[in-house]
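The complex appears here minus one protein chain, its other protein chains still in place.
Chain lettering (A and B) follows the sequence in which the chains are written, and residue indices restart at 1 in each chain.
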Amino acid sequence: MSSLHKIGVFVCWCGSNIAATVDVAAVAEAMRAEPNVVYATDYQYMCSEGGQSRIREAIKEYGLTGVVICSCSPRMHEATFRKAAQSAGLNPYMVEIANIREHCSWIHKDRMDATAKAIVLARTALAKLNLNQPLTAGESNVVKRALVIGGGIAGIQSALDIAEAGYEVDIVEKTPTIGGRMAQLDKTFPTLDCAACILTPKMVDAAQNEKITLYTYSEMESVSGFVGNFTAKIRKKARHVNEDLCTGCGLCQEKCPSRKAKNEFNMGLNTRTAIYIPFAQAIPNVPVIDTEQCIHFKTGKCGLCQMNCSAKAIDFEQQDEIIERQYGAIVVATGFRPISLERFDEFGYSQNPDVVTSLEFERIMNAAGPTKGQLVRPSDGKHPHCIVFVQCVGSRDTSGCGKPYCSKICCMYTAKHAMLVREKYPDVEVHVFYIDVRTPGKNFDEFYRRAVEQYDVDYIKGMVGKVSSHGDKLQVQGSDLIADKQIIIDADMVVLAAAIEPDPEVRKIATMLTASIDTNNFLTEAHPKLRPVESPTAGVFLSGVCQGPKDIPETVAQASAAAAKVIGLLAKDKLKRNPCVAHSDEMLCNGCSACEKVCPYGAISYMDKEFRVPGPKRTEIRRIAVVNEAVCQGCGACTVTCPSGAMDLKGFSTKQIMAEVDAICR
Amino acid sequence: MKFSYYPGCTLKTKAKDLDAYGRRAAEALGITLEELPEWQCCGAVYPMAKDEIATKLSSVRALVSARDLGNDLVTLCSACHHVIKRVNGDMQNDENIRTKANNYLQLETPYAGETKVIHYLEMLRDVVGFDELKKKVVNPLKGRKIGAYYGCMLLRPSKEMQFDNPENPTIIEDFIKAIGATPVLYPFRNECCGGYVTLSKKELAQKKADVILESAMEQGAEELITACPLCMYNLDANSTAHKLPVHYFTELLAEALGVK
Partner (left out) sequence: MPATEKELAETIRRISGVDTRKCMKCGKCSGTCPAFGEMDIHPHKFVSMVEKGEIDELMQSKSLWTCLSCFACVERCPRNVEPARLIEAVRLAVIRRQGENYLKADQIPELLDEKLPQQAITSAFRKYSK
């Protein structure tokens, strides 16, 4: 143990968060008795200006060479305290945090036990600090280009904002067009403006912006690198239509004889051709061939589209293309889908075509939809006279069949659907079964009340137990809890507000980006309140429903927030690197390559080096590992893999870790 | 293929057909059903309370006896299947029930739910296979429009019964197809027939049975099949209007296999 160290210890109360459970004065007193500690104190809020100035003053007054802060998680305030120490002339890596809040006061009840544990945690931090070396962060360049994964409203908005600030942006969209879920919607709450009217201009803006490149019908293959320097591989799937030659005339679609594929854009309510443009305003306005449906791909015959294309754009031989590009920042905007209703067959969805999901109903109500906006039943094309809406189908469900969370958008779109039906068809009776009506948001509750008070929509507090077909009606059996009755409604259509879930692709994307994901497959924020649009992985940002259920206004706000973070990052020419990187002791390295194989960042390479040796040969050439500090992210995989103990991590050396373990076991 | 077989009380008395046709059909399919020695009544309803131990013991005895014979256990009556399967689940998952039942029974080898319990229909689906069954049909029931009546006991709670999709099951429809007839889907095929309440509140049970029969008739069913003697009673004897013939599924199976 170095006797040159003069260490200060600061114990934070965190108001009552720590002080109510841990005797902070006792912790300070215990630490005062430790070797090398020349100063120890406690204070109400160490992170406040008052707390930080205490650190600065103590560093100067006592000539401190290191500081232990006993406070919250280092994820919360490590950066704050390092900055404070640095401003008083101390190397920021001579600051250690003992987490006595999350790891101690919040999880224990007994004050004696908690205090004892806090002292152990403080001693542990001190043991490590005694072996710390001052570290200096290097710098790396920032590639001035952003990647947006997902071309819905979230991705489009983020891309437009980033482009507006002058940076290049690429959007990768897996379907043949940008636009996403919003393109499928009819009207939008609470103002009832048409989704297409407000979305399509943005889609056109994105397509025409010279800073934005669209990769539609494309998927992410891989991502490597780190903040400021990501390398992405994008698979541009073969459309079998040459985008440069196609004029978007649509003749191929008209001539295509294969017309049996389910139309995904219309939620399978009608069919489409094998060569198709998903919808009239699609961008790019270039068709794609569905090779599983195309007669030419199945039998080698047909080829009608090719014969009729005057632009010679049809290319049956076209192959997938892999594009490799560098990016400084990545925005994930992968969106959502409604859950499958196969585990909710009590509502008869799979047994009756007139039981539809809300998104299907959206297509039925849409002027460009399968019924040209006419409200008719899918089964027989008849006009319905009574519609029952069921909310919370699969939301707030802890039985294992659905999702435990509230999907957030259903109360509002159900009120919208109910209102639109009553507005357009006053003869239609509309009932809504609800558990709670949740309408926080500007003009939201007023909107819902309008459905009730102005449009006479019948809101029933209760839930549907069973939907069964009865003649050409749907018998809806449910509860009316206010009346304490079981009621039966003979309906013509039933609309189910199915829960929403993150697009399943997000799992693959999250793995590629080493971005964390929660139990519901939503991406996790770096901090739920203070860093809501950042992923814990530096340089990866979150936009839209991939982070949690939200409506269009919230999605757009978050998309712009993510863009602001990207712009802030791209505006920098250099980034400070994490100095806690691996290094190899060349005298111990035996050149086995084990570390190179486990390194997820490709930061380790090998070189031959000449070493002096005793004996007549005097020198010999040995193969040794070399770490590229600009690429290493300090994960430590190499240090635990190295069989000869040559690899070590700066700031987290094996010696330091062992000293921590010793301190705990003391 | 050999199984232990638990017939249950009612199959020895009022529902002899369900049993007799089931045995004959199994034989025709090359399956040996060995009746468990000295089985006792399962109690007909699953005792839901966590502190009910004694009422579960007869099921445990049957399960232990199948285990000791080294056989999977086949049931035929829906109620017996429900009770034995759920008690087996308790023996696997409820430590308190397992300990107390074992303490009481003083077995040489304690029982922890090792026996696999399958219903006759599951045996047809998973062991014989409906495709194989179809091949063995000598007398396909062509043109017969049959509604499957599942009732409650086979399906629910689905987490424990693991029988089929509880809201849109297909196993009996697949069975009907395999014996050459036409299944008729109707929405009330998994709703309650009134069950044991028929003893003290006949009218309540009648209402329930009538709704089921009406639903089946409306969708074009000309007869119903069931695996439960109590469902049979409620649908056949206790319902008021709209009579449809109701059969045990084993009767039709035996007919199709030419062993009726």
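Here is the rule we use: contacts are C-beta pairs under 8 Å (C-beta built on N, C-alpha and C of every residue); 3 or more make two chains touch, one makes a residue touch a chain.
A quick note: this is a predicted structure, and the numbers were derived from the prediction, not measured.
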*Who touches the missing chain here, A:T247, A:Q486, A:S593 or A:T619?*
A:Q486
*asked:* Looking at the full complex, which residue from A:C302, A:V464 or A:L523 touches the chain that isn't shown here?
replied: A:V464
*On subunit A, what residues meet the omitted chain?*
346, 392, 396-402, 435, 461-466, 477-479, 481, 484, 486
*Considering the entire assembly, which residues of subunit B contact the chain that has been omitted?*
8-10, 13-15, 41, 43-45, 47-52, 55, 77, 79, 152, 155-158, 166-167, 191-192, 194-201, 204, 208, 229-230, 232-233, 236-237
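The rule is simple: only the chains that are shown with their structure count from here on.
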_Rounded Å distance, subunit A centre to subunit B centre (Cα mean)_ = 48
*asked:* Considering only the defined contacts, which subunit B positions touch subunit A in the complex?
replied: 159, 165-168, 185, 187-188, 191, 215, 218-219
*What residues on subunit A touch subunit B, complex-wise?*
342, 344-346, 348, 350-351, 400, 466-471, 475
